[in-house]
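A single protein chain has been omitted; all remaining protein chains appear in their positions.
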Amino acid sequence: MPRKKIKIKSTIEYLSILDGKGKVDESLDPKLDSELLLHIYRLMLIARRLDERCINMQRQGRIGTYGPCRGQEAAHCAATVVMEPEDWVVHAFREPGSFYHRGWPLETVLKFWGGYEEGCEPPEGVNDTPIAVPITSQVPHAMGIAWAMKCKGENHAVLCYCGDGGTSEGDFHEAMNFAGVYKLPLVTLIQNNQWAISIPRERQTASETIAQKAIAYGFEGIQVDGNDPLSVYVATKEAVDKAKAGGGPTLIEAITYRLGVHTTADDPKKYRSDKEVAKWEKLDPIPRFQKYLVDRKMLDKASIEDIEKGVLVEVAAAVERYEACRDVDPLDCFDYMFADMPQELVEQRSEFAACLEREGIGLGH
Amino acid sequence: MPRKKIKIKSTIEYLSILDGKGKVDESLDPKLDSELLLHIYRLMLIARRLDERCINMQRQGRIGTYGPCRGQEAAHCAATVVMEPEDWVVHAFREPGSFYHRGWPLETVLKFWGGYEEGCEPPEGVNDTPIAVPITSQVPHAMGIAWAMKCKGENHAVLCYCGDGGTSEGDFHEAMNFAGVYKLPLVTLIQNNQWAISIPRERQTASETIAQKAIAYGFEGIQVDGNDPLSVYVATKEAVDKAKAGGGPTLIEAITYRLGVHTTADDPKKYRSDKEVAKWEKLDPIPRFQKYLVDRKMLDKASIEDIEKGVLVEVAAAVERYEACRDVDPLDCFDYMFADMPQELVEQRSEFAACLEREGIGLGH
Amino acid sequence: MSIIPATRQPESNTKSYPPSGSFDTVADGQDGGTSSMTMLTMVAALNRALDDALKNDDSVVLLGQDIGVDEGVFRVTADLLARYGDKRVIDTPLAEGAIIGGAIGMALYGLKPVAEMQFSGFAYQAFHQVEQHMSRFHNRTRGRYGMSMVIRMPYGGGIRAVEHHSESREAYYAHTPGLLTVIPSTPRNARALLLESIRHPDPVIFYEPKQLYRAFKEQVPDELEYMPLGKAQVVREGSDLTIISYGAMMRPAIEAAQDIAELDGASIEVIDLLTVSPLDTETIIESVEKTGRVVVVHEGPRTCGIGSEVVARIVERSLEYLEAPIRRITGYDVQFPYFARERAFLPNAERIAHGVREVLAFE
Partner (left out) sequence: MSIIPATRQPESNTKSYPPSGSFDTVADGQDGGTSSMTMLTMVAALNRALDDALKNDDSVVLLGQDIGVDEGVFRVTADLLARYGDKRVIDTPLAEGAIIGGAIGMALYGLKPVAEMQFSGFAYQAFHQVEQHMSRFHNRTRGRYGMSMVIRMPYGGGIRAVEHHSESREAYYAHTPGLLTVIPSTPRNARALLLESIRHPDPVIFYEPKQLYRAFKEQVPDELEYMPLGKAQVVREGSDLTIISYGAMMRPAIEAAQDIAELDGASIEVIDLLTVSPLDTETIIESVEKTGRVVVVHEGPRTCGIGSEVVARIVERSLEYLEAPIRRITGYDVQFPYFARERAFLPNAERIAHGVREVLAFE
């Protein structure tokens, strides 16, 4: 046989519905009902206002280092709304809107960044995983949850978030490969926000897109405008429907941008230009989605203000609830280590209790 | 922007020059000089006969478990000959012909499988890495060596072997990604022998080819008939030349077959059919290459016999040298741990020496 | 011996583990006369435990490399794919991180995964998942999510294998908060401990002494049998010195104790830790306060090994009872040698006996 081109089945598409100015491509508009659209809008606003509040609170020392999601609201909020309660959402760490939508109290985010284990405790009745700090280490879990669904013959799916930087880790590869082999109902959404701390997307990987990495695993990848909630929704919905129909995994690359700092401990001026940030500020997902909703008469000045007010009240209430929960007992760091606490921990716990008593450290130390 | 296909630069080709019956595609024949061709032939034969001998010796208890390369001689021998002495070859564990070509004494292989660290000691003047037991863990080293060459501005390249199963490990992904980002002079040759112990290629990954995994890293992949030494040579040579010219990495998938057991501890009857093996026996790289060489008048009956005899003599000599080196001192397991032995090891070494003396264990225990 | 917490009492057919005393096999029907026993190797006993678990609990799933069609490289999973199908006994691609990471996901979803690492020397490819998640999810979610899962892996030397196939690094896991690390030493306790590990609510590293896989057989009851985790066993009573060991080193340890009893007339107690983390400090302390002299034996490296922890606990609790320095007869702080040198390297009965005599002689 002579040298010949090999045809590869997988194709990579790019999807954009609502452009940077809020103009919609009518042929692609999914025409979602207003309730869903307004819910997404409100979620994005919740994420934005909470984010702003967190940055303030960090400055005041009321929480620790915080990792904002500003600019990425569409990429995570419009995806998570696709998932049913029996589905699972596996989080990275920049998706406050998703936690909220899925039923985690809003103060969860404050608790996590405030240094409380309580911020990782899913409420009863809600599935999903808490923030995962080691980059990409959550992706194998998402794969495993999807695998369990398949083993049990259940018809659910998993949505998993990951960053562009996160695609470089071995965990990404291994989990994607397993997902392909077992045709798992797993939708992995890469929030490609162009940066992994100071490393730009082009120096993270030499592939032209992240979506094309799916080719290595024999399933489909798609790139979407991640600042367009309609594109994110449509791509996620299609992928989830396919997954539930037994069509296997999908990799979604949502092109977005981290408008803010990596975390409040970071100084992005060291590695990127104001010009670049300004360019992306113009592509902010919130105003363009607002324009779309106003154009469709789903929003007007009054309702915009109403929603805004409601969101601010809700954020303020979450902050209050957070502040009210801060008296914690250091001793309980023993209590959840095991379902069945071994004797040696019982002893160490007493030792620690004695220290705390001697040192006068108790609740709200 | 509407939904649109994304064009991906990377292309995947398939190369086959000498077909299963030893018939050459004249348009693709690289017309290598007879010295090189006969060297490759002889290397393949060395690998085959040594392999057979090792299996025998394992049965006789003269070495331990052995992992044969039968059927994969073209895939590794025709690649390694491309490399210059200043280049590095990073081995997996099924490439005896490569070790031999690169200047490791033939008994090295016996020593490794015989349970002697001496089998991992590269002779002075030879670079290259010894057998790597943890699958794929050598690939990051190959990447690092290529990286060092690039940092130093040297014009060399690295050839790295890996198995089809090995492509599932995170190490593969991480190393390939780095190689792409830094455009390293790294040629990774996957010996796709269709099986990873009992796991067939199709259940190892859902991608149609392994070559296409290169698309995930933004460089080129090529699939070749790995039982055709000409294809293996040509693809490796092109890739190495490109690497040295600054063109970056290449992934070569060499389609071959493990005709024998995974290791002598394995029973392939449990997981694959005799029919499948018989099919691949017909594609044995050695007879077809022999036919090519006979057709080209580079070999005839007499020279075939000569080479065969020479090879057997050489293998026998290696076995003899191996047997003569088996009296080793257990105590020296301390001596190479550090360039600079710490006091605590000096003390443990004395403790061990006393044990050995008491127990009458010495050289050749 | 067999304090099975009520919450995890199996439905039926439970037998308690027999009072111990030695590695002698228990004669058929001896304890109670009602239950039948079968002579099994450790491999067969582990296979039986997995079979029991798959049979009795639908949520149990096995996964690993070559565990299905090939039945495991040591045949621990023989017949199980045939019996339970490929949704319960899953052959995986070659990626330890995804096996453990995937098992963690399964456990989050309520399955009870029992993952196999082909050799303990390759479990480091998954170490980040073990440390960052398997050991932490229960605590991280304040008990909301359990991590009831087991990682089985063969460890240790003595089978003439190539590099990375012979080492013992149980201390990595013992040093990791949130895990239980269990190491059986006979077919019967292997089965009973594995069954308990699988039904245990917390994550277990089940470290299997591959040297013992086929080394000897023992009577194993056909009924389900569980042994509590975190409990050591006094397998030989004595009053002059305590040998503390586990896993494959139990055999030379007992041999040494017997030799010393016969040749020197000293009375040696031998403790089999069975679980190296959490340690059964009580059983250790009780013995040490009786004998006053201790030798700890293990294959793994000495520095920060289980032996050092045993010593530290004895010193904390019972320094005043110690009549002699504690000797550690262990692997040295070097790489486990390739197999031509391994017989010389591995602690043996003679070496242990020598250490015991030195400690006995100390005044």
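Labels for the chains are A, B and C, by order of writing; each one numbers its residues from 1.
Everything below uses one rule, namely that a contact is a pair of C-beta atoms (placed from the backbone, for glycine too) under 8 Å apart; a residue touches a chain by one contact, two chains touch by 3 or more.
Nothing here was measured: the structure is a model prediction, and the numbers come from that model.
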- Note on the structure: Shown chains contacted by the missing chain are A, B, C
- Query: Pick from A:Gly22, A:Gly64 or A:Gly247: which residue touches the chain that isn't shown?
  - Reply: A:Gly64
- Item | Candidate in contact with the missing chain, chosen from C:Glu163, C:Asp240 or C:Glu269 | C:Glu163
- Query: Out of A:Phe112, A:Phe178 or A:Tyr233, which touches the unshown chain?
  - Reply: A:Phe112
- Considering the complete complex, of B:Pro68, B:Gly97, B:Gly114 or B:Gly170, the missing chain is touched by B:Gly170
- Message: Touch as defined at the start, partner being the missing chain; which of C:Gln65, C:Asn139, C:Gln233 or C:Asn348 qualifies?
- Response: C:Asn139
- chain C residues touching the chain left out here are 121-122, 124-125, 127-128, 131-132, 135-136, 139-140, 163-164, 169, 171-172, 174-178, 277, 279, 300-301, 303-309, 311-312, 315-317, 319, 322, 324-328, 332-335
- Note on the structure: Touching the unshown chain, chain A contributes residues 64-65, 112-117, 119-120, 133-137, 165-166, 168-171, 196-199, 203-205, 265-266, 270-271, 326, 328, 330, 333-334, 337, 344-345, 348-349, 351-352, 355-356, 358-359, 361, 365
- For chain B, enumerate the residues touching the unshown chain of the complex. 88, 117-118, 120-122, 124, 129-130, 134, 137, 139-153, 170-171, 174-175, 177-178, 181, 333, 335-340, 342-345
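Going forward, only the chains that are shown with their structure count from here on.
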- Calculate how many whole Å lie between the centre of chain B and the centre of chain C, each centre taken as the average of the chain's C-alpha atoms. 37
- Between chain A and chain C, tell me the centre distance in angstrom, where each centre is the average of that chain's C-alpha atoms. 40
- List, in ascending order, every residue of chain A touching at least 2 other chains. 170-171, 174, 177, 181
- Could you list which residues of chain C touch at least two other chains? 92-93, 95, 97-98
